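FYI, not all chains are in this one, though none of them got moved.
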């Protein structure tokens, strides 16, 4: 009993320390009351609705029939709009100066406009994703049907999240796009920054470990395998020794390029159209149109008989 | 208000475009009414039940006791059968020609037989997985107990899903096996195609980024580390420039082979029994029995003093 | 009908085989009645509560306000304690000899003390994580705000789980720390063994495929990129050919070190302070203070024009 | 320990007795495999959907807006149809001779037709319920708004369930209508048999204890208070001493009748138009048009001073 009381006192003391505002710094979000933070579960729901509207019948547990298709999409678009308004407004509020007072109603108004503009891009997003499904199906001998691609390919899921996140970022939405791309990263191991620019007929096979940086530019009909990094080689520092944000530092990939597994392409270099980059290599210089790079296998493996 | 109405009109217009059947193509699953698609959450439940029946007490929240063990397994097998019947039938229906009418009752009948045959393989699956647990425990100095292996090792989870998916694929079940292997891929970063053939005492350590292709063949007592790819080197194209599906294109790995992290073994080559393949290398040619390959470290690293 | 009955008989037969105790071996946890196993969902809840107490307002769905902050943290600490007591006691019980009888009440007493001691470390954990947030924000030109780091960076999540798991392991808690690190591994693709020792201002970018072994030691202000392995080169075998557990076998990394993507650092070597290790290389020997290693690109890539 | 085992044996023995088919009799529903029983939770969902479609915005958690009203009702009607088909088919199957084999597909076909016919009556049901809302609002000085009537009046909820159940019973649906009326009974204490016939502008105030028998007929603009029974006086027995089912045995109530609290009206008698029946009385004979009955208070109360 005494022991129990002593433990309770210890807990009380810790609780007090943890609630001490001076210990919180930037680790706590309480600066303005009333105004919400973006919510993971809502953003997940936004993605689920986008998927169910873009690929009706494939995503979403609802039984969509010919009877209900139009109602279904109508309801989902309405729900999507109201979810987006809340999350976008929360994102916009987060961006504000923490000490200023926030006109939340006007942020919601702005968010409502952005949400509608995003939803208007869904038909175009579906068209783009259709090209990605085609490219994935045609490029993989193991893919039996397009249904299998839609159901089972992590690459497609990551691309879907990327295309949604990219559209939101282009409309000026803060933080939410990164949350969306990180969700795909967690689900698939594929990390595409929403700032990247990617053409149509894009596909990624297996995908675990793929990283595509914020300023990368990718042409049409490009295919990546697992472990490919399109990264920065180094980044410029400001006078305080901190990296300068926003400078183009990732590669530009041409049309019809294939990059095989575990290869890193680094820096603001250009990979020409129709180039083929072999696996497991390290590319930091331009590659010409149609050029083909492979690992010089022979001279870096030691091969000997075990005892 | 006016603004609200205008936005509602915009949403209505988009909803109409998205419900327009001509825009849907293969992106929508409405071709036959009444007949369900495979459902992710049901397949997840199937895996959970398999795990709880194969490792009673470890998986599944139920408190299995000596009293309830037999009842528990009896209930789970019944539940497993009825879940499998629905999902297998849905998979079989998906495979049918989209324009033909489907005799769903006969598909369910076929699915019921397949489901029973699968369940009859569970004792054998448990035996195989037992060898995998042993191999994992013995092969890792960090593993403290076999319980730790069963609870915490992603490799074991991926192998479990693979063995289940492989058994279903061998019984002719379409698409479901791929959904099962992709679930493990998302959970563990390990991507084993259900078509691969894998012997007993198989283990994978850490595992993130491992890829095992559809036609790979792996012997007994093989161990892989994170980032290992057993992939295709290239694939034959048909006259239209599309890859020909179904041709053996992944490696054959002998017994007692170890392959260290981030190494790629590509093409229909043969890695002999007792071979050891070092990390971070790229293997596209046969390796003899007992041979050992390592990276020629010396000559591909530049080492210099920073300023 | 007959057919249905026949299938039911088949299921009954399999259920009997699966419940047969001789077939279960170590695959089943029934050895002692009444005493629970660690539960995944509870451990997940423990992590969620830790996150919500360390970063109030960012994690946890609750609306924390200035009014409720103290109450909120008080409630969470109490809840955390009672969840930890159960899981730690379950972990301690699992460690016991399976044939001995367990004094569960005394295990709970021990667990209660450990849980309180852990909670008392939370203020220090928050301080450490604060340094990690700073390091992540300053080290990535793509990071717009610290909020983005807290919300979206998988590296931070993995480090959070590691720091929690490491604290529990240091207090002598079995198995739970490994479950916690494996949760982060599944969520982020980053696998940090709770036994590793890691200094402050630690950051991991992208992170998929990172592996940090059980005996690794990492200094202050270290930064890793995706795919970096701090692993064992080989491990000593005992006379039965099994690896000897517990021997230091992973690298020691100095302060202010950067290791770029997909590089493996293997064995009990020492990477000196201020060293920079380039991407995609294989390091098995000591690196001096301030030294810089890069791949010798030129001589292992073949570059040719395609037909 | 021994004790635990002994208890497990006792439980096993009871379980065996409870599973013994000879002890089950009509207490168990296993006679035909595969074919479902009606499910309470589905029927509850059916009622919830009916309410949300009849009173959009008042019932159902969904935010119905002018934008979504049409989509909302479209989706709900589709969902309602598919839920009804399953439950009606289950009801039809239950009615079948237990030993005959059931053609479940043809029952579903029949159920689908009944469900569509029921849904076609919803506009008429809404019209009727509108009259009931009006009558309730106008008849109660405590009712502040019609919204209060729709939100708070148990009488309206019971009448809603009755009107739905009556429509289903008229279409030949077995058992489901009784389940629906019993749900209202449990929620409100008002027990209206779905077989009763009730005109428009019907209202019940407070309602607890109201019972309306299966063959009762009620005119337009009738109002009942709590505790009113419209019951049978006695029922004819067959030669075995069992009550003969299906004979008219409950009262016929004219238009514009009011019956005050706790009064019982029993037998196939006729209460004339515009009659007023006072509270707490026992009526077993016809009442003429416009007649008024009250309790003869004076002579059945003893009034004396307490000591």
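Note that the chains are named A, B, C and D in the order they appear, and that numbering of residues resets to 1 at the start of each chain.
Just so it is clear, a contact is a pair of C-beta atoms (placed from the backbone, for glycine too) under 8 Å apart; a residue touches a chain by one contact, two chains touch by 3 or more.
All of these numbers come straight from a predicted model, not from anything done at the bench.
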Homomeric complex, total chain copies (4 given): 6
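The working rule: only the chains that are shown with their structure count from here on.
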Interface sides of chain A and chain B: same vs different residues, half threshold: different
Farthest chain relative to chain C (centres taken as mean CA coordinates): D
Separation of chain A from chain C, taking each centre as the mean of its C-alpha atoms, in whole Å: 24
Touching two or more other chains - residues of chain B: 11-12, 15, 65-66, 189, 208-209, 227, 262, 280, 295, 299-300
In the complex, chain C residues that touch chain A: 53-58, 61, 63-66, 69-70, 72-74, 77-78, 81, 112-113, 116, 119-120, 122-123, 126-127, 129-130, 133, 138-148, 150-154, 187-189, 206, 208-209, 225-227, 261-262, 279-280, 295, 297, 299-306
Contact set on chain D toward chain A in their complex: 63, 65, 67-68, 70-72, 74-75, 78, 82
Chain C contact footprint on chain A (complex, rising order): 7, 10-12, 14-19, 21, 23-30, 33, 36-39, 41, 94-95, 174-175, 178-179, 182, 185-186, 189, 191, 193, 195, 208-209, 211, 213-214, 227, 229, 231-232, 235, 242-247, 249, 262, 264, 266, 274, 276, 280-284, 287-288, 290-296, 299-300
